[in-house]
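Structure provided below as structure tokens; questions to follow.
Left out: one protein chain. Kept in place: all the others.
Let's turn to chain A:
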């Protein structure tokens, strides 16, 4: 078996720089805010090093951008990396906080050799502007050790790999401090010298745990790695160094995230109809936005337009420090139908969804309604408004049984103030609603008012006269 290990020396730094247009000096500090943990190349040019006190760093570069390391966020980021790597390799195991294993011996045939795999991964890393140290080892531990030194080589030769591992100093091997000191006192300084010791003696004189580590590196002891499963959701986040005050400033990051979403959906062969956008503020509760398309969709540009509309409608409450885009609902993709070979006929179905989504995004979902008759004798209950849905192909043949009704119904009955000039039809007695407390007992007439309009008027039990509709 061969293992490929990716070590991300400064994942958080890469992540932040991807979402930034400006490139100032940037450093990540530890949770307490005392020491520099990661420094970007610009910062390193200014003399800032990892492990340096923050005060010293600020002395060297007064306008240094600082970001605090967050273990939770690092875990998220690592998962992100696993997700794209999963496109290339099936058996992936995470090595928190900053590494990923991928089993590659089974992939050699697919890609046509180890160098091709190596190249594919390197290319994917460059595309994503990530820094990673890659190494191949015959055991997971060997690959990890080699990757940490940054001297990984593309080789499948076990002897060569063991040779390279053997040259590594003891301190990098991950032994506990006490054993390390003891080994050093024995006069050993590289791993290779430890490998040369007899196993039984090593276990007896030092510790069985140390032997286990050594054997795992050598490959004489099994070191199973549970395969990682990609989550069934999509979640990406962007963090901003400078707070973003206008929604325009979010678009750059959104574009990148949506492009990744499109790629992800393409790869899954799925669509989605709901995006959840969470905007984080420094002092306030995060703003949660729900962007809905009317139909399944996967194109980044469509999502971007909808989000733009939504953001235009809802100005930012306060400056944004970070945003998260999450997708939880996925639907299978339907094969496009009705499009001819040359693509000349427009896909009306798609155009309908696009139009309705655009309208809903700007006006709100309640602004668009579809009407339907309902079976009730009371005029105000005989219709219903529902959310817009794609028209089906089932015309209901009810038109024959419906009574004569006006085309306009008033939102509520309005008192009849003028004396009608002509009476045309009536009375039609409508009485009902005793079952739900909204009792109606009325006599309806069709009458012409002095202005020439044809009204649907009724008289209620108290002898009051009201207009309830117009025959438009």
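Methods note: a residue touches a chain if its C-beta (ideal position, glycine included) is under 8 Å from a C-beta of that chain, and two chains touch if they have at least 3 such contacts; residues count from 1.
Keep in mind that, in the parts below, contacts and distances are computed from a predicted model.
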| item | value |
| --- | --- |
| Undepicted complex member, UniProt protein name, chosen from "SOS cell division inhibitor SulA", "Substrate-binding domain-containing protein", "Spermidine/putrescine ABC transporter permease" or "succinate dehydrogenase" | "SOS cell division inhibitor SulA" |
| Among A:44, A:317 or A:362, residue touching the chain not depicted | A:362 |
| Candidates A:82, A:217, A:306 or A:455 - the one touching the absent chain | A:455 |
| Sole contact to the chain not displayed, among A:130, A:410 or A:430 | A:410 |
| Interface residues of chain A (partner: the chain not displayed) | 346, 348, 351-352, 354-356, 358-359, 362-363, 367-374, 379, 382-385, 388, 391-392, 395-396, 398-399, 402-411, 419-420, 422-427, 445-449, 451-455, 459, 463, 469-472 |
